[in-house]
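Removed: one protein chain of the complex. Kept in place: all other protein chains.
The chains carry the letters A and B, assigned in the order they are written, with residues numbered from 1 in each.
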């Protein structure tokens, strides 16, 4: 099979799907042109992620990565969420096919983008080096990075 | 319920085809190049199979070369026409933007060898016109290669008219008929086709076997060198069992072509009508000039691979032009060629039917697919933006 049982479980029964009204942070990465967009909504209480929801336009691996990543950060302090790597997400899913690893990268980056958005909205100082910038994203060759 | 709706990818072998193969595996296993009876019987069987293929295409047996499938046939056809062109100093080829990769990649290779290729526009309806071909022909054109029917969107090209144009201008005309053979009536002579590729597993025959028709007088260049099989044009011990299976499958499907076509088209039309009732969906390819079994639809706001996986959960086998399914990042070149923007091309679904699909199956598809589309849209940030008016629908 292309995907592990874990991937299929998270894909067919995704956790934390949906939106949070009045979120504390929202992050969106990817590009519909490239075939995948991930949006993460965060509710934050005292530097801890009290709730998280996602919406994803993408393949099975993208949806499963979103689901798994949100599970992994829910209830965790921001500092810990910032350390979540795409490798950890992929491992938690019992692996992803090589050509699908970038879908897990999107999950990592969407979370970071949401946290960055939270910092910015609340005027909290942060180390920009911790966050990916759109310019360095290179997951699709044909992307014009225009965000639409 | 299990519904196999990916007959354009490959088909289930028919009983007749399997039964035509078996005797040549265990009993009549001789090598047709051998002198003794066992070999000569195999050689005779090969002759019969060649006649069967020829009869169903309207050519002579000597014009048929057996290959390992559609890709090899396409490669050899293009290589042969290019060699002829090169000898005459004619290095221009006309094709379309939505050919199968077996043609497109070979064209790329020929471009590296100094050939110039004109890729004709296939318009939103997925059809080239004979006029376009005629307008593109130059004194140095050595080959026109236009597929008979497209493998993704099923559109049928005006092959007979293109053939007539090519004949008038003395240009070789090849058609990749892998999707058409067995499903549409073809007569290479009447349609002025000079070369034609076919592959048995697309019409309930075995995998790994195909044929290349080349009109008498068109010398083939070997792709595989070695023994003198296939009049020296294709080396390798002949795959007698598979060839017998191909011939049987071709005969079987040809005998029922009209009946199948009527039945399948009706199912197809029900499916198209039902699916287009889903808001913001659009049919890809001309509605009428399409293969009896082909349905190809884009749904706005969702991505193809996840659609396929969820359909698989419901027992439905289908395919998509989504990039994510192929591991490359660009969506189907076919959908791009008919002008679908990237974000829409990602959300395509191809269902390809055959004569064993049933009305019940269509009902099942029409119950399950809209649900899955709706569910995926409910997860999709793109769909939300569209719904909330933050973006404009591409498909009205």
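Here is the rule we use: a residue touches a chain if its C-beta (ideal position, glycine included) is under 8 Å from a C-beta of that chain, and two chains touch if they have at least 3 such contacts.
Note that the structure is predicted; figures quoted are calculated from it, not measured.
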item	value
Chain not shown: contacting residue from B:116, B:288 or B:312	B:312
Full-complex contact with the absent chain, from B:74, B:252 or B:300	B:74
Contact with the hidden chain (one of B:228, B:255 or B:277)	B:228
Full-complex contact with the absent chain, from B:63, B:152 or B:238	B:238
Interface residues of subunit B (partner: the chain not displayed)	4, 6, 9-13, 15, 18, 22, 25-26, 29-31, 33-39, 68-72, 74-75, 100-103, 105-106, 109, 199, 201, 206-209, 223-228, 235-242, 305, 308-309, 311-312, 316-319, 325-328
Contact footprint on subunit A, counting only the chain that is left out	1-2
